[in-house]
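Shown below is the structure under consideration.
Note that one protein chain is taken out, while the other chains of the complex remain in position.
Letters are used for the chains, namely A and B, taken in the order the chains are written, and counting of residues starts over at 1 for each.
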Amino acid sequence: MKKVSCFLAILTVGLLIGTAALAQEEYMPGVSRNELIIIENPDGRATDPDNFNIWAPGSPSWSRGLQQISMDTLWYIDPDEGIEGDPWLNSLAEEPPIYNEDYTEMTVKLRQGIYWSDGVEFTADDVIFTVETLRAHPEMNWGPQFEIYVDEVYKTDDYTVVFKLKEPNSRMHSTFTVRWSGCYIMPKHVFENAEDPVSFKFNPPISLGPYVSESYDPAGYWNLWKRRDDWERTTLGKLYGEPGPKYVLYVGLSQERRILDQMKHELDIIHDLSPEAAISLIEKNPYAITWFEQFPWAHPDPTLIAILLNNEKYPYNIPEVRWALTLSLDVTEIALASYNGAATLSSIAVPPTGNHLTWYFEPLQSWLKDFSINVGGEEFHPYDDTIPFQLAERAKNQFGYDVPTDEDKIKQSLGYGWWKYAPDVAAKLLESQGFTKDSSGRWLLPNGELWQIRIICEAEGRPIMTRGATKIAEQWKKFGIDAEIQGVSTAILWPNYLTPGNYDVAYAWNIETWGGHPDLSFFLRTWHSNFYRKSGDASAGSNYIRYQSEELDKIIENLLKIDFFDYEKTIALGQDFLKLMVEDMPEIPVMSYNVFTICDEYYWTGYPTSDNPYTNPVPNWANSKYMFPKLKPTGK
Amino acid sequence: MVKSLVGELVKRDTRFRTGFILMIIIVFMSILSFFSPVDPYSTYYAPVNRPPSLKYWLGTDSRGQDVFWMMTFALKNSIVFGLIAAAVSRLIALLFGTISGYIGGKTDSVLMIINDSFITLPVLLVIILIGMVFRRLSFFPLAIVMGLLGWPWDSRLFRSQILSLKERKLTYTARFSGMSTFSIIFKIYFPHLVPVFLSTFINNMIWSLGLEVTLSVLGLTNLQLPTIGTTIYWANQHQALILGVWWWLAAPIAGAIILFTALYLLSVSINEYVDPRIRYQQGSF
Partner (left out) sequence: MVSGKVVGYVIGRIFQCLVVIFISTTVVFIIPRMATDMSPIESAISRAMAQGQYTDPRAVEQLRNTLEVAYGLEGTVFDQYIKFWGNILRGDLGPSFSSFPTPVMDLIRNSLPWTVGLLLVTTVLSWVIGNILGGIVGCNRNKRWAKGLEVTINALRPIPYYIMALLLLIVFSYILPLFPSGGAYPIGTVPRRDWSFFADVLKHAFLPGLSLLLVGIGGWFQGMRTLVSHIMGEDYVVYAKLANLNKKDVFSNYIMRNAMLPQITGLALQLGMIFSGTLITEIVFNYPGLGLLSYNAILRSDYNLIMGVTILSIVAVSFGTLIIDLIYPLLDPRIAY
């Protein structure tokens, strides 16, 4: 009995190994590798893979190609330079929106000659249908926007749509402008036959973009898209040429697998990696393409990582305390810990990416250098523009990286400067407010209690945030504050902590900008005191720090009155905002969120880089679609 | 009672002896943590990713920490964690099992229903849920929560022990000689329960530690506190395996293996020591 079972066991194992060895490569029957580009979908596995209804309230998986190469909308703002040098891109619209005098009416001229993937022409009817359907179902994405603002929407001809607004809104077009995503246009001829647009699965999706859904994994791990034969009838194809890859596969993978797959050239674009994994991959793979060719490699996203302070809670409502917290930090250490030094620092409340450098960072340098705060009757200039150079040195020494030496390059990749590391000045500031130290050197609040800080940050989802926060806690501890981190899951950080203000100190981001446009009202709008919500109540926007001031309100109101396309005035107001933020320091800006997107040049070439920044390579952004016409096969 | 038990087992049972020795090693390492020259909370004080050498006995990790000293803390914290969780759950299990077994009748049925309700809960999911609700899964609360979830299996064990003890002569003798219920339970039953108590204590430690590792790997515990689980978490975060920093993973794994094996050997030998008939004559759980 034993002998027989033994034999059977060996036989089974042998069979399995045999099947494994003899089996073919995993890939795609009918699709050859050199016409296929494989891209990582950072959302991972889609829980509801049959559902392509991007307007439905749930549908959490847009980045599997759906929003990137299948959907389309009126305008796109590129976080980098834009495929033709201008970050403002007219997509389904032929030109920018036309507003009337008091911003109660918006006219949109649509592009002609664009067709849905099933042959029906795209016209004003689709736009009107989208607005009216979403307005009627405000639980759907973008629905509430239309419900609040749109009084009437009608067409004056097949390619011109007029929006009559219930109140003045100079940024009405933002809803249709893609930064990461935006309100995509629904196909009227498909959805009008659906019983309920909320539960309609829209499977297979009818595309306005140049790719259609070829097949997908019922378990949710991958989606295969095929280039349309009539690609020249899409905005991308019409304006910029034929998309290079015939097939596109978006796939969700674990971290380890991503690296190993790209080493085998089975994954062309990795969305994001931890710094050392990225660096190790770059060193081992000669075909790896990164945004910056050398240190710091990663692409700075228009998202600003900052130490968020809840300005309602004591003692963070005191400006001196906030400045003390700032000056007790050595930011080079934080950068080294988070990104092995490959971080782009920012001292002001705007991300150091794309055109912001020319619009905001460069012009404010002299003001920053002159800026001083009053410490016990003396003037102290906290700005230090040598910090990025220090960072480059330290990164070179500690990790051995090949850092740039050119001053401009350093400024572009590592930032323009930061606040001095001055713990003694910080101590003076605290003492001026009544803080004292106990016998073991720990700071006590003026009422005698021990000052404790628990920094809320993301846990396993984003290693960079955990590491950064850990380092910050460590530094504050060294300074004498009892600080620790509290890592929480990505999915609950915003809804449970930031939005309702259930925190004192957090390490996350609340400032995200267009990237390709200087208008800060993108996020600032929600910081107006009209939308101020106390801690405990859910905030309606990104004002997690619960900051309000009259000056801020004025800036915001003025900003909304200016035309969106008046760059000069917009930038001027933006600079006023930044100066205000420096004076009050309601949150401590640290660095931009740098994404280690790595592209493999083995099968495809033409990826955007800092030398050729025609678009954002980060693959889950809808504007990554502009990569496709530029991608060419290498011939392998 | 415990001393003589230990003494006997060390003499008779090789497994117990091995387990005992391994345990001593672990405890020794943990005690070393009190003499550590480094602060477990600081990072980047040593050069990163250096392999084991004379200077850094177990090498350094990607966060610039000395792996050896981190392991001493990790082992200490892990042991303390396991002890707390196991202690809490033993107490509850003992209480439940004893009351249920001794009083019997309706109380027994009700208590057993509550017991079974806990058995049916999918533990990992519930712990994650609780962590979400109370916004923290830091060290002590987590250990206590594990204790609160780890008792139902063994309370049935205790219960059946009590049940069979109840039927034995010694109970009748004690009762007839006028001993109070409390005295019977404490003076007569509990000594009999000690071996089972010990073995389930150890089993429960293994279970809680395993769960702690799982939760830490998911990043749901206090990540700054070095434990076996959080060390693995950080090693993964920094892709240690792929980068070739194998010592960073080998240390906690080896530590875990030694710790678990030690606990395990101890538990097994104590188990055997217990009269097997009582153990599996419980019939239906």
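To be clear about the criterion, a residue touches a chain if its C-beta (ideal position, glycine included) is under 8 Å from a C-beta of that chain, and two chains touch if they have at least 3 such contacts.
All of these numbers come straight from a predicted model, not from anything done at the bench.
Among A:T303, A:T466 or A:N594, which residue is in touch with the absent chain?
Residue touching the chain left out of view: A:T303.
Among A:G182, A:P388 or A:G415, which one touches the chain that has been omitted from the display?
Result: among the candidates, A:G182 touches the missing chain.
On chain B, where is the contact patch with the chain that was removed from view?
Touch with the absent chain occurs at residues 109, 112-114, 116-122, 124-126, 128-130, 132-135, 206, 210, 213-214, 217-218, 228-229, 232, 241, 249, 253, 256-257, 259-261, 264-265, 268, 271-272, 276-277, 280, 283-285.
What residue numbers in chain A mark contact with the hidden partner chain?
1-2, 5, 16-17, 19-21, 23, 26-29, 31, 45, 47-49, 51, 56-60, 62, 138-139, 141, 143-145, 147-149, 171, 174-175, 177-182, 198-199, 215, 217-222, 224, 249, 251-254, 256-257, 260-261, 303, 489-492, 494-500, 502, 512, 522, 525-526, 531, 538, 540-542
As a convention for this text, only the chains that are shown with their structure count from here on.
Spell out the part of chain A that touches chain B in their complex, as residue ranges.
Per the touch definition, chain A meets chain B at residues 255-256, 259-260, 274, 276-277, 280, 333, 336-337, 398-399, 459-461, 463, 466-467, 470-471, 473-474, 477, 484-489, 492, 496-497, 502.
Can you name the residues of chain B that touch chain A in the complex?
Of all residues in chain B, those touching chain A are 41-44, 47-48, 62-63, 132, 135-136, 138, 218-220, 222-224, 233, 237-239, 241-243.
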